[in-house]
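Note that this complex is displayed minus one protein chain, with the remaining chains in position.
And then chain A:
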Amino acid sequence: MTETLAETTAQAEEPLAEFPMPRAAGCPFDPPPATRVLQNERPIAKVRLWDGSTPWLVTRHADQRALLGDPRVSSDPLVPGFPHPNEGFRENSKRRRTFLGMDDPEHARIRRMVTAPFAIKRVEALRPDIQKITDDLIDAMLAGPTPVDLVRAFALPLPSLVICRLLGVPYEDHDFFQKNSSVLINMASSVEDVVRANEALTDYLDNLVAAKLADPADDMLSELAARVRAGELTQREAANMGVLLLIAGHETTANMIALGTVALLEHPDQLAVLRETDDPKAVARAVEELLRYLSIVHNGRRRVALEDIEVGGETIRAGDGIILHTGTGNWDAEVFPEPERLDISRDARRHMAFGFGVHQCLGQPLARLELQVVYSTLYRRIPTLRLATGLDQLPFKHDGAVYGVYELPVTW
């Protein structure tokens, strides 16, 4: 007991590492080196955030899974001690409550209202449509000049067209919602900008839900509108859910397409295997490995302890913030031998790129399908695809909630 006390005091006196931690120059795909040192030396360690708070940073795969699956750990950003990533997020969490920030049973009740369209079979039925969208975008790119920005020409429009169609949002408005959604997930955005972007998007979705109430179609917003009519949701709650699905549908897959392409171009042997295979299982395996390797939700899943929890030799106290750095967990050599090696033939299914526990990504079957179609089509149809600039010139999204590149100039 005395010893533990002494240790705690010793740790309190040491200056704590600041979080988030920077990546190493020249290693754009690797998790920050400091997180990997902690993983070896102090896998559950206190760190200091922007507001001076000192949550726990958890870096090992096993501890992360234990905590993410633990009902004593809350996702509610309104619980004191929750480690907000910045002021904008803290402000927004008061304004826009979604199932992402709720605990069971409320979380399960609301989440189940939107799970049906993401069931494996319903998503699989979209394969021909997604293939067509992919081929059309590649045709347009091939017909245009080079170099071209792969993000604007392909990586962003593809998931955007798909999620718009599923939700029933008119794609013509894409400039408006893409701009606002990128403000919302950029850590460098001011509080005012975040609040304004959130309001603009919520009002926009609110109007759409109202339109679907009057004139329903075969899409998710109409299903949500039906819930509003049945009194299960308020119109504002339905709009909040729409904002969440629209942003999630955009930012993640778009970044996986662009960043995945950069990673594959830097690993030509792996790219060649992917380009040549006809086996859908091999493609599916490659998708899992790229999800693991890149872990684009890169600054940690955030939680707060509701009770004292013993884990990995530490005691996390009730009210302590917890950051699960799943990007580092996905590079845990105990689960993924030689984690720094991109190996599209490995079995990477235990990765936590979609999170873990009850909040694990709802849209993962759709994301997987989009990535399988893209990775098995793009490099085959443009076999000479290459960067039109140096790797060191690419603008990486260090400040984003989702990692990726802002622009990807390519040629062929």
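As a working rule, a residue touches a chain if its C-beta (ideal position, glycine included) is under 8 Å from a C-beta of that chain, and two chains touch if they have at least 3 such contacts; residues count from 1.
Throughout what follows, contacts and distances are computed from a predicted model.
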Mind telling me which option in "Ferredoxin", "FAD-dependent oxidoreductase", "Anaerobic dimethyl sulfoxide reductase subunit C" or "Lactate utilization protein C" is what UniProt lists for the chain we can't see?
-> "Ferredoxin"
Looking at the whole complex, which of A:G319, A:G355 or A:P409 touches the chain that is not displayed?
-> A:G355
Which of these touches the unseen chain: A:K46, A:R111, A:K212 or A:H267?
-> A:R111
Could you tell which one of A:L78, A:A119 or A:L391 touches the chain left off the display?
-> A:A119
Interface with the unshown chain - residue positions in chain A | 68-69, 108, 111-112, 115-116, 118-121, 349-350, 354-362, 364-365, 368
